[in-house]
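Just one protein chain is left out here, and the rest sit where they should.
Moving on, here comes subunit A:
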Amino acid sequence: MWRYLPVLLVLCFWQILCFLGTVPNYVLPSPIEIMEGLGTLLTTGMPPGHLLHNHILYSLYRVGWGFSIACALGIPLGLLMGWFPLFHRVLSPFVELIRPIPPLAWIPIAIVWLGIGIRSAAFIIFLGAFFPLLLNTASGVLSVNPILIDAARTLNATQKDIFFKVLLPGSLPSIFVGMRVGMGVAWMTLVAAEFSGVKDGYGLGFMIMTARDIQKPDQILAGMLIIGMIGFIIDWLFRAWESKIRPSV
């Protein structure tokens, strides 16, 4: 807990600067004003009537879709890439060419293809999460010590046994890394994707942009705080899940 003491000191210093009027509050609201902004987001909503928890639910819903599809495709494809060298060779050039395109650069074409709404948002999020999942899973399979495969074979394991009882558990740590990195990218991508317009009027990115449109820096910063905290909690949940199903090593 002591490690957060400097943060607390900076917050006090910040509050004092704002109190003295050194920094005008339309540029940087004080911590207390940000908390008040958070209260407004919770009770009145931004835009009014659109309450914070609904923004959160819509954002999580979009991320949930995009991330689930990324897992459903990225993990099996990554396993296949790691297991079959031919598959790896065929898929790698596509990955190398497509991966450097930032997910956000896909927004315009995603809107053309899928329209504004959950489908294009989920698609952008999927793109952000897919590559970390795919590549981490593939490298996880490749990192499984070949001697473990040999050991399984001498115990009469079939290809299917090797896949499910050696390669899959052996690459699980890397799959978790892929999920955590993928979820991190998905969350970052989501907020930016919501900047560019959402149909239903909900979403954390949309909420911040609305607060900007009507000049509410306290609510912008409160929104940023919420986005950061949710990202942190999601990552924490993944780590907790991982340590639950993996032996303490």
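One rule holds in what follows: a residue touches a chain if its C-beta (ideal position, glycine included) is under 8 Å from a C-beta of that chain, and two chains touch if they have at least 3 such contacts; residues count from 1.
Simple rule for what comes next: contacts and distances are computed from a predicted model.
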| item | value |
| --- | --- |
| Listed names "ABC transporter ATP-binding protein", "Polyamine-transporting ATPase", "Zn-ribbon domain-containing OB-fold protein" or "Short-chain dehydrogenase", matching UniProt entry of the absent chain | "ABC transporter ATP-binding protein" |
| Given A:Pro169, A:Gly184 or A:Pro217, the one touching the chain that is not displayed | A:Pro169 |
| Contact with the hidden chain (one of A:Leu86, A:Val112 or A:Leu155) | A:Leu155 |
| Interface residues of subunit A (partner: the chain not displayed) | 145, 147-148, 150-158, 161, 165-166, 169-170, 172, 246-249 |
